[in-house]
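Yeah, one chain of the complex is gone here, protein chain that is, but the others are all in their spots.
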Amino acid sequence: MKPPSFRRPEASLPVAALVLTIIAFVLIPTYTDTALSSFDVYNTLQIFARLGLLTLALGLTMIAGEFDLSVVGTYALGGMLTVQAGQQHWAWGLLAALGAGAAVGLLQGGLIARLKIPSMPVTLATYIALLGLTSALSGGLTKTYANVTVTLWVDQPVLTYFSPRSLITLGLFAAAAAVLSLSRWGRELRAIGGDRRAGRVAGVRVDRLIVGTFAASGVLSALGGSLLSFSLGSANPDPGVQPLIVAAAAALLGGVSLAGGRGHPLGLLGGILAVALLAEIVAVAAVPQYVSQLFFAGLLGIIVVIDAPDLHSALVRQRTRLRPSHHPRTSI
Amino acid sequence: ACGGGSSSGGGDTAGAAGLEGKTVNFVGYGKDNPWGAYFNGVFVPKLESQGVKVVDLTTMDPGTAVTNFNQAISNKPDLIVAALLDTSSTVVPIKKAKQAGIPVLVFDGRPDPSVDADVMQVLSDSEALGTAAAQNLVEGLKAQGRNSGNLIAITGTKSGFAAQDRMKGFDAELAKTPEYKVVDIQDGNWDPTLSGKIATQLFAKYGCSGIQGAYGMADYQALPIVAAAKQAGCPVGGKTGLVVTGSNCFKVGIDAIKAGTLYGTATEDPGTIAEQTADYVIRYFNQQNPPAKELVKEERVTAENVAQFAEQCSKA
Amino acid sequence: MSATGEELVRVDDLTKSFGSTRAVHGASFGIAAGEIHALCGHNGAGKSTVVKMLSGQETPDAGAIRIGGDRLDLHSRQVAQRSGVALVDQELSVVASLTVAENLMLGDLRAGWLNRRRAAGPRLRALLDNVGLGHVDLDQPLSELGIGERQLVEIARALGQDARLLILDEPTATLSDVESEYVYAAVRAVAATGRAILFVSHRLGEVLGLCDRVTVMRDGAVVATTAVAGLTIDSLIVQMLGEAPHRLRKRTGREAEGPAEVLNVSGLSVAGRVDDFSIGLRPGRVYALAGQLGSGASEVLRAIAGLVPAATGDIEVDGVTVRPGHPIAATRAGIAFVSNDRKSEGLFLDKPISWNLLATRLPAVTRWGVIDRQRWSTALTRLVGLCGLDGKRSADSVRSLSGGNQQKVFVGRGLGRSDVRVLLLDDPTRGVDVGGRAAIHVLLRDAADRGMTVLFSSTELEELLDLADVVITMHKGVVVRRHDGDVAGPVLLREMTHGAATPAEERR
């Protein structure tokens, strides 16, 4: 599969968002008195690394026509397990986190695919339960990760602009893009998201694919939590709803459709990079945070209204009304 | 201990007149937090009036705070002024700042012990605040003629040093009067609604007669305790009612002390510490070598001296 | 070509019931290698159910399926595909959000895990050219294509799967003549390589022109399998209908000229679906639009009801213009619509019968917005009586009713309302048994007698002949002819399946 052509929203939306934010970023010296430095790019990628995997996880389920609200729960649990099980060796913590993420994903995917329950209420319940579990595991306390070597390692600058953490995140985006582009899964995922019945009739294994997608979503969010814990040297039992909301906004900016069936990991990458750049601009230009919140509100508002079906049919109606009809009028 | 001070003084020809050209990167609490909003409103103008340039990197999100801290390091300012939302996640950034030779001033809550020596500090005296709360309760109960009593405490986010240190002071003070016993400590997460809910359930659990005194770590936590007690039918204040104290004053708390429902509180108002922090920065830039660690003097507030603190505590 | 090759596919005593509906019972027939085998029968005869069992979408209750002599258990689409069954479903089963190439590769077993879009390019290109889609780009999103072109893509996908058995369920229903010709040629080419083809169609001309043998089904059972050589359209119709319904339609005795027209539609068009439809309807009469799937009959009704945003043209009720594309405006003007999809666009299945019957009458049964029990039960009793439903069950959910009674509820919702001037019904007796059908016919006739204008679409001859005062036949989006007078069933069937083509234009 070729990357999608630029006329289509899954490509044009992230590209437009990215171009706009890059322009705003490059122009920073003109509207503030700070000069740009290579560190600003590094820091943008650090912000990207914090939310990237969450966006990827959420975006994949959205492409499949589902919505995994539990990603932030898995993110918190993954982060906490990384710290609590990884005090001896970082690998144990990572394994525990990934295993838990996979288990959560398989459980949810199985419920949703087998019982055909809508994913929203199920993942919402899991989200609440996972936050509770994380908090119970830690006694509600932020847990400190003593292994400073790992903390230093994941955030050390690599090639000026990168850190191992942002490289791992970028790598996973690349891997997801490669898998979805180079294997049949890409088109099958979009097929079941776009038209599940048609996909089933065409011979797509719908149930397996849903379970697989949720498992991937769980593993990615857990890994996101792990990397964050390594980086912060601590795990917070309650990340709040902000990461979920920002990840959803990034996924939508990344060209994923609310109706499912549309989107690509590269688009998601564009979406989250645009969001990260925006956050960096906010930091460098010292714009108050509520301004960026209003900006997100406006952006999402526009996307959701443009996507609204009844508005769409009203537009179709208007367009047909304006087009003159040149048929002869005959009565039978 | 003053490693930061010596390294920064070198660069500039530090003229004593004015602080033009000095840059501070301010990684403080975000404006969406009332305490932070007032602190920033005092701190930033005071420095700017001296000609210091303040770059605003404030936030209430611990993850963003780390990113912003790193951003501050890269901006190479003359000083980073930071509040630590999550002490452990700021360990590494503080070390990086030290490597980069950029001095760091921490205000409000103390840093992780491993980097205690690497930063300058203007701290709220959390233990004193806890002590004041315990003194309030004991004094209030004694005034009612009670020689013993059961107490509950609803704390701020337990994982933070602020809550831990206040409880340290609180417990230490109460240890002097073992006849007053803490029967339940719950994490109220600095959240008024949650604190109220927990209080409601605790009053059901122990009954009015089972609780004589309550400690809400901030006034906005103590007042939901008052409301919960009233709703459970337990009298508050007066000759026999529940004695409630805060340890972090706000306007609503002062009003409640005047009304007699809250026995007392303690200061930790953002205005005072903001003044002192700004003052510390100015002294630092003027090379007056302030001590590496300063504690803000915290005051106990009760009905007797409430008029004196009403103004100071009404800013947030 | 002739069906002389050895038998490749064999179906024995296939049986399938859905609840109380016996969709297929004891169906047996065989398809030889290299044969194009037609499956005919009127709506609900069980054709698609046979197709579903052969393609792994439904498991038979009894009976055997053999391909190449082996008895197969086709319990999922993947198993059927691996056993060499390719399918073009009756419902369009391509995904609009994918590109043409991706749709062609979807579900292809030989595609493997790796995506070889580049490598597969020439093969996919050839598949498209094969069905006349030379102008379509492989990387174009399917959503940019018209309905007919999408159908061709699905056909191309099935053709490309190198199956032993290729099933096409009404593949040409939504295609133009030119497009259909490409499909015939492609199907012939596949048959020539020795595969078996099962071709389901209502277009009798193409059945006779394309296929080698025809199996006719009626009410779930196989009537006969005959070589086409011995068949004509009329003899095929006889097989499908049982006794030839050669009776002329009884004129209802109503005057052609009567009161003024209630509904006046002129120049109604829906791009790609309906072309310049005009009609005038008088009160007190029952009108029918006769047309197969893809004829545009449903689309006309939906457009009048305001449910097609892209519709253009003028619609007037009692001389007052109704804005097209606004269902509420249509309802206000006195148009009631009964969709052919009662499950997703008609009934509220989990709600009681009473709620469903009175759903559109809420203002009439409330006082100050509060439900007035008196008015509610009066209106309900009247409607229940009018529809011939069991009054004691009116608190039961509609889901608990049989299909026929569900349909009665749906139709009944538009009845007994003084404000309804025009009742539109899209295939009102679809999937309804004989008894239910008669009851609905009585309802509609009574409604017309009370002065309502009734316009329904149907594919079924008997219904058209029994119920309608005027029949308008449609084919591929245009009106073929309006029959105000007597008309014979086979004429209607011919026009519906053939359009206005004269017998001379046919092959036979």
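For clarity, chains are labelled A, B and C in written order, and residue numbers in each chain start from 1.
Throughout what follows, a contact is a pair of C-beta atoms (placed from the backbone, for glycine too) under 8 Å apart; a residue touches a chain by one contact, two chains touch by 3 or more.
Quick note on the criterion: contacts and distances are computed from a predicted model.
According to UniProt, the chain absent from the figure is "Sugar ABC transporter permease", selected among "Cation:proton antiporter", "Sugar ABC transporter permease", "Peptide/nickel transport system ATP-binding protein" or "Hydrogenase expression/formation protein HypE". For the chain that is not shown, the touched chains among those present are A, B, C, taking the whole complex. Touching the missing chain, out of A:Leu130, A:Ile168 or A:Ala215, is residue A:Leu130.
For the chain missing from the display, the contacting residue among A:Glu66, A:Asp155, A:Glu188 or A:Glu280 is A:Glu66, taking the whole complex into account. Of C:Ile65, C:Leu128, C:Ala305 or C:Val322, it is C:Ala305 that touches the chain left out of the display. For the options B:Gly21, B:Pro45, B:Pro113 or B:Gly207, the residue in contact with the chain missing from this view is B:Gly207.
Among B:Leu79, B:Met217 or B:Ala232, only B:Ala232 touches the chain that is left out of the view. Within chain C, the residues in touch with the undisplayed chain are 18-19, 58, 305, 307, 327-328, 330-332, 337, 339, 343-351, 355, 359-360, 362-363, 365-366, 369-371, 399, 413. On the side of chain B, touch with the chain left out of the figure occurs at residues 30-34, 36-38, 41, 186-187, 189, 191-194, 196-198, 200-201, 203-205, 207, 220, 223-224, 227-228, 230-233, 250-252, 255-256, 316. Panel shows chain A; residues 62, 65-67, 111, 115-122, 124-140, 196-197, 200, 206, 237, 241, 245, 248-249, 252, 258-260, 288-291, 293-294, 296-301, 303-305, 307-311, 314 of it touch the chain omitted from the view.
Everything that follows uses one rule, which is that only the chains that are shown with their structure count from here on.
Under the stated contact rule, the graph of chain-to-chain touches is a line, running from one end chain to the other without closing. Ranked by distance of CA centroids from chain C, the top chain is B.
Taking the mean of the C-alpha atoms as each chain's centre, chain A and chain C sit 42 Å apart. For the pair chain A and chain B, the distance between mean C-alpha positions equals 36 Å.
Counting partner chains per residue, chain B has no residue touching two or more of them. Chain A makes touch with chain C in their complex at residues 1-2, 5, 8, 181-184, 186-188, 190-191, 193-195, 197-205, 257, 261-262, 313-314, 316-317, 320-321, 323, 325, 327-332. Residue ranges of chain C in contact with chain A, taken from their complex: 57, 77-78, 81, 87, 89, 91-99, 101-103, 105-109, 111-115, 117, 139, 141, 157, 266-267, 269, 271, 275-276, 278-280, 309-313, 324-326, 472, 479, 482. Per the touch definition, chain A reaches chain B in the complex via residues 34, 37, 39-40, 42-43, 46-47, 50, 139-142, 144-145, 148, 151-152, 155, 228, 231-234, 236, 239-240, 242, 279-280, 283-284, 286, 288-290.
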